[in-house]
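Here the complex is missing one protein chain, while the rest keep their positions.
After this line comes chain A, so read on.
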Amino acid sequence: MPGPFAGFKWLALINDWSVFAEGFVQTILLSALGLTLALGLGIFFGLLGTSHVKLFKLLNRVYVEFIQNTPLVIQIFFLYHGLPHLGIMLPVFVVGVLGVGVYHGAYIAEVIRAGVESVPRGQLEAAYSQGFSYWGAMIHIVLPQAKRISYPPLTNQAVNLIKNTSVLAMVAGGELMYHADSWSSNNLYYGPSYVVTGLLYLSLCFPLASFAKRMERKLEVSS
């Protein structure tokens, strides 16, 4: 009996490379749009969390706690299987963008909130004492400093988001993991399929993670 990594299985994979390429491109698109959504939601809800208005704080907490404390798979299932019962049919690509976007938006909201709160109160006071308004102080003084602190954890979120797009495979998401799965469940060549897929995710995530490491070291030096 041939082993899981027999040569002919690799040849079959190379023959069908376009299947993996298609999934890879879908994963990149999904990640890019998902990350854009996550950043938008994260910055908005993160700033709500730093507000002194109780209602804003509450909105931040509800979003963050609800999303962070339920599995991404269930959120995706809700979007894919649940919403149609309410008459909302979303294309699976949109389900993917919404799913990972909303999910990681909650984590990014916490990153942003922590970043803003890590800027000493004296910075806001100095800005106020010079005649800045709240928003002027935020834009020119507080957020630029919060940004520097937030970059490394934000990059980690981007890495996690890319990996988590693989959850879409469970609803035939058309991305890399789905294609790898469906290709290999036809011919049972799981070994090469998953190794190559893993390497493709690595090729996206590792540069990002190293970038985060570099940023972190740079921050240590400058502070």
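In this text, a residue touches a chain if its C-beta (ideal position, glycine included) is under 8 Å from a C-beta of that chain, and two chains touch if they have at least 3 such contacts; residues count from 1.
In this section, contacts and distances are computed from a predicted model.
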Query raised in the report: One chain of this complex is not shown here; going by its UniProt record, which of these names is it: "Phosphonate-transporting ATPase", "proton-translocating NAD(P)(+) transhydrogenase", "Phosphate transport system permease protein" or "SufD family Fe-S cluster assembly protein"?
Result: "Phosphonate-transporting ATPase"
Query raised in the report: Pick from A:Pro71, A:Gly136 or A:Gly198: which residue touches the chain that isn't shown?
Result: A:Gly136
Query raised in the report: Taking the entire complex into account, which one of A:Ser51, A:Gln123, A:Asn156 or A:Ser182 touches the absent chain?
Result: A:Gln123
Report task. Would you write out the residues of chain A that touch the absent chain, in ascending order? Result -> 120, 122-123, 125-133, 136, 140-141, 144-145, 148, 222-223
